[in-house]
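Dumping the structure here so I can ask a few things about it.
Shown here: the complex without one of its protein chains, the others still in place.
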Amino acid sequence: MIVVMRTGATEAQVLGVQKQIREMGFRDHRIHGEERNVVAVLGHVYPELADELATLDGVDTVVRISKPFKLASREVNPYDTVVKVGPVEIGGGNIVVMGGPCSVDTEENVLETARAVKAAGGHILRGGAFKPRTSPYAFRGHGEKGLHILAAAREETGLPIITEVMDPRDVGLVAKHADILQIGARNSQNFALLDEVGKAGKPVLLKRAISGTIEEWLLAAEYILSHGNRDVILCERGIRTYETATRFTFDINAIPLVKRLSHLPVIADPSHATGKWQLVTPVALGAIAAGADGLIIEVHPSPDHALSDGAQSLTPANFTKLIEAARPVAEAVGKTLAPAIGERESKIRKIAG
Amino acid sequence: MIVVMRTGATEAQVLGVQKQIREMGFRDHRIHGEERNVVAVLGHVYPELADELATLDGVDTVVRISKPFKLASREVNPYDTVVKVGPVEIGGGNIVVMGGPCSVDTEENVLETARAVKAAGGHILRGGAFKPRTSPYAFRGHGEKGLHILAAAREETGLPIITEVMDPRDVGLVAKHADILQIGARNSQNFALLDEVGKAGKPVLLKRAISGTIEEWLLAAEYILSHGNRDVILCERGIRTYETATRFTFDINAIPLVKRLSHLPVIADPSHATGKWQLVTPVALGAIAAGADGLIIEVHPSPDHALSDGAQSLTPANFTKLIEAARPVAEAVGKTLAPAIGERESKIRKIAG
Amino acid sequence: MIVVMRTGATEAQVLGVQKQIREMGFRDHRIHGEERNVVAVLGHVYPELADELATLDGVDTVVRISKPFKLASREVNPYDTVVKVGPVEIGGGNIVVMGGPCSVDTEENVLETARAVKAAGGHILRGGAFKPRTSPYAFRGHGEKGLHILAAAREETGLPIITEVMDPRDVGLVAKHADILQIGARNSQNFALLDEVGKAGKPVLLKRAISGTIEEWLLAAEYILSHGNRDVILCERGIRTYETATRFTFDINAIPLVKRLSHLPVIADPSHATGKWQLVTPVALGAIAAGADGLIIEVHPSPDHALSDGAQSLTPANFTKLIEAARPVAEAVGKTLAPAIGERESKIRKIAG
Partner (left out) sequence: MIVVMRTGATEAQVLGVQKQIREMGFRDHRIHGEERNVVAVLGHVYPELADELATLDGVDTVVRISKPFKLASREVNPYDTVVKVGPVEIGGGNIVVMGGPCSVDTEENVLETARAVKAAGGHILRGGAFKPRTSPYAFRGHGEKGLHILAAAREETGLPIITEVMDPRDVGLVAKHADILQIGARNSQNFALLDEVGKAGKPVLLKRAISGTIEEWLLAAEYILSHGNRDVILCERGIRTYETATRFTFDINAIPLVKRLSHLPVIADPSHATGKWQLVTPVALGAIAAGADGLIIEVHPSPDHALSDGAQSLTPANFTKLIEAARPVAEAVGKTLAPAIGERESKIRKIAG
């Protein structure tokens, strides 16, 4: 941590800062600059110390040097984390595709979508049983009944399931049914919830907050990791910017940057990030080319191109085309699409046979 | 709701949209424009309908016309809500000032701050017992013990207390001790928590989310109001923008706009919005001049101007100056500073005597 | 400037950085931190050096310490600049109000507005002769003819005039007629134009760019100041953020911050910052309470409350109310509204008499 003194700070002020640093149990180191003095603070500093030192007389600003996340950091753990979810491996050169409806409606629809996701080569079924809704008057999901519908679809298709949990009191229930617990963008700094999923013993997909910085996102992961749960998957889902032509702005810079800063797998959610189904496939391909480890895509079965449940959902036909388009892009950057669930099982049987 | 067709949409596509609208139970109304056709949707539409219609063939965009919040709306309730908290009235021409430490530390410090807040003319004591922290390694507050410290300070000074609740499971506990429940910026769309405080029977101060729109903020209030709790106080605490010279950007436009859109009182938090104690007083005065109903200010007792717990906290001396400066600004815009707690009691006694 | 090495950077890498710093003519100073090494760079560093050093092997980041603006800085010049424009003084405890139409239309309308601005107690007449327009198909102003119309209005009313210049080739022409040259938000980093107005010998009002940082804004002022033109007035006109409920977000934090960083006067443009005339007066009052030195307001004469040229223009009646409301707010923060042009002249005559 570096304390920058004001131009014209007095000798007494600089000495006061140095004295305070030592009294707080750190070492100080003064540098006489051309325009200003600066004092380095040495020892096991913590982020809040910056605020504390900033109020001392004569101080202009305090600059933090250390990164505040540890367990999520690639400096601490240089090897890519691979999260295993049933037969699926997320991270480590595989491209994994999750697909399914925004919210779980009827058992028939979910089953139909699950079959379509599997047939298209998708690996994991997504669907919301508990839905965060901006308005209290909107449909908030089927809750536990929705979890049973998802579990039935897994039963038939073999696809692992991912679903959102929003309330710390529901973590046990959701963890009983889901293969991956999803933390949504609006709960990315719901620390009570992060603590609970850290203790739940299931992989967690952690979406970036709506205007979360990369540092805040990795610190939210750190909450989960600090409880001993190492199976954290990051998910870039677009950030809020001034541009309103799309629902959010997909931050593609974040993909390679987070891969450098952290060993955790990163997947992309182009459905929420764009809000327009016509943009989902190009942005999905862009994310893979930039280094994403997978995709999470809204799919809804509306075979007659009629009414879908959202401007951002793909039809099963378009979802199939997305996966076909993703395969050569993955290969162009030296990765491979994870084997389809059926194929993999067949392969295992063949090998076993 | 207005469905805008693409330039060149076919007659069949327009008819298809009209048919769909009628099948969904709404009335349709077509307008032949110079460049495009548009179809108005009439009836009790809901926000999600826009997404549903946007996917129909030939549709360019769907424009929402209605405001999605009702109970929070001034169109529904034209009269200013005044929230009563013990002897204090928030809203309705009064300027109310809340002050206190960011987090509750020792009983002595909190008591000392409470006395200073009261002596300065402050009306409500703030202090964090449960603290949201970006890093899992930072101090998260004293929890229940902190609530007892705050209650003791109320006991002595007569100041009502406001404190944050972050976990739906803690709402009952916090509501037992606090006079106002605070929902922080990171929980402004924590819908499970909003539901709980809506049922808690205590006034709620609802901060705007870090990048919350005004519509989202009023819809979050709608969650609380829809449970029958009408004592909601809005709090503008700065939004996240590209500017890093201050911690957040205080959105002063929001003050008069929300006062027009809603009947709820709005208070300002210049401490978090600026992150720099030197800017707290000017922004606080600006907020009052623009129509805010009060302030919430970080105060920390560091009588020797030495170490405070944050770059954004005022000393008791500066807090006193802030209130002295706020009084003539309040009067310049036709309001009055709410009577100090002691004065009021004295007045009541005199009248009674 | 502080070079922060990566955790685990080798001794050879640190020595390489130190060697490079010395070879570039600076002094180096190494600090052994708990986690990382850092190397301070001492001497007359320049902003680009940070980029150059950031590419060296083993470097994590480079942190700038110095402020890049000099002539605009209060550290260099601690005394408030007061800009004199005819009988008006901008800065130094005076609140100055500029008013007038967005764009100059007919001579009658401009004259009528000028009379209304003067009668209301306004000090300077604003009006656009050259208009920046987002679309090439919109009306771009009357150009030179508009300047003559403004000059005629000054002739009659005695109000100095301010008008925008957009093209370096027009600076001479505009400077011949205008009392203050306005640089609009879209040209705030048009460096060719900044150079020209720096040489034009007339006061300049410099708007902040649409997403300009405070540092960029002060550096744009530095361009003008560096040509020897010391009469620069800063103007906060709202920044672009994610919030669409208002046209821009008025950054009230910037007012007291810029007053601390710089000695230049700062005025507020609540018309553009809000885009809604109903919000203009409250935000204007907020800006004054926060320390602004004046206002620039769109006024349009539409005496029958019918059609005005913009959702953000005040009628003369509302402009008069704004000035009446501004007076007690100015006094509440220890300032005074500058004397109205007529009053002042009368006073001068009386004294002279």
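Some observations on this one:
Chains: A, B and C, in written order; residue numbering restarts at 1 for each.
The working rule: a residue touches a chain if its C-beta (ideal position, glycine included) is under 8 Å from a C-beta of that chain, and two chains touch if they have at least 3 such contacts.
All values derive from a computational prediction rather than experimental measurement.
Residue C:Asp57 is the one among C:Glu35, C:Asp57, C:Glu75 or C:Glu144 that touches the chain not shown. Residues 20, 46-48, 51-52, 54-57, 68-69, 132-140, 166-169, 186-187, 189-192, 194, 209-211, 216, 219, 222-223, 226, 240, 277, 305-313 of subunit C touch the missing chain (whole complex, contact as defined above). Touching the omitted chain from subunit A are residues 211, 213-215, 238-239, 241-246, 249-257, 260, 273-274, 276, 278-279, 282-283, 285-291, 325, 328-329, 331-333. Panel shows subunit B; residues 2, 4, 6-8, 29, 31-36, 38, 40, 42-45, 63, 65-66, 75, 211, 240-242, 244 of it touch the chain omitted from the view.
Here is the rule we use: only the chains that are shown with their structure count from here on.
Centrality by C-alpha centroid: the chain sitting nearest the overall protein C-alpha mean is B.
Subunit B and subunit C have centres, each the mean of its CA atoms, that are 31 Å apart. Rounded to a whole number, the gap between the C-alpha centres of subunit A and subunit C is 40 angstrom.
Within subunit A, the positions touching two or more other chains are listed as 211, 240.
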